[in-house]
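One structure, as structure tokens, below. Some questions next.
Take a look at subunit A:
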Amino acid sequence: MKRRLFLKSAMASSAVATAVGAGLLTPKMVFAASDAFTATSKAAVSAAAGASEGTFKFKAPKIAENGAVVPVSVDASNLDNVTNISFLVQTNNTPLAASFNFAGALGFVSTRIKMGKTSPVTAVVTSGGAVSALTNEIKVTVGGCGG
Partner candidate 1 sequence: MKKLLITILTVFSFTVFAGDLMPSGHNWNIGSTNQALYDAALAEAKAEQKKAAAVGFEWRDIGKFMKSAKKAMDAGDWSKAKKLLDTAASQGRLGQQQAIDQADAGPISF
Partner candidate 2 sequence: MAEQDLLLPSLSKTDNIKERVMRIKIITMAIAAMLSSTVALSAQQSSVVQADIDAYQGYFLERFPNVDGLQGFSKGAYAMNEDKMMQFEAVMEMPPFEDLVEKGGELWEKPFANGNTFSSCFEEEPSLIRAAYPRWNSAKGKVDTLEQALIDCLVSNGEKKWGTGKGKHAWVAAHLTTLGEGTFINVIVPEGDEAALAAYNDGKKHYYAKRGQLNLSCANCHVEGAGMRVRGNTLSPGLGQTTHFPVWRGKWARKTNGVDGFGTIQRRYGGCNKQVRAKPFKRHKSEYDNLEFFHTAMSNGMEITTTEYRE
């Protein structure tokens, strides 16, 4: 079952019930994220959908060395009055990884996220009420040598 398809169909609660009933999903998996966080995630996804292309800097690896620790950072200090920076891992059940609200801090954040597989990752910036976004594909491979 494709997760993205599932995401769309999950809007209809009956589909979730069916999936749970069929043993495809354990209740824990469905409710892993809190309702509030899921709502924030949904809001961020729809905001990103209508966003213009960002002029800020979004740093993320093309190929992640370690899927458990993928560094991502946004430098939106070129924009005035940045009030929020969010990261969305598009293929996750709950795409939102983190949402940072700013009041007095510069429009910059750097963090590390975990990714189980290759996915487009979107950085969403809200500045002066306008939303802009940039998406980078981050490849996750299971490593070999190194060192």
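One rule holds for everything that comes next: contacts are C-beta pairs under 8 Å (C-beta built on N, C-alpha and C of every residue); 3 or more make two chains touch, one makes a residue touch a chain; residues count from 1.
For anyone wondering why these and not others, all candidates are chains of the complex that A comes from, given by their letters.
Predicted, not measured: the structure shown is a model, and the values here were computed from it.
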Of the numbered candidates 1 or 2, which one touches subunit A within this complex? 2
Subunit A - residues contacting candidate 2, complex: 59, 61-66, 68-71, 73, 110, 112, 141, 143-147
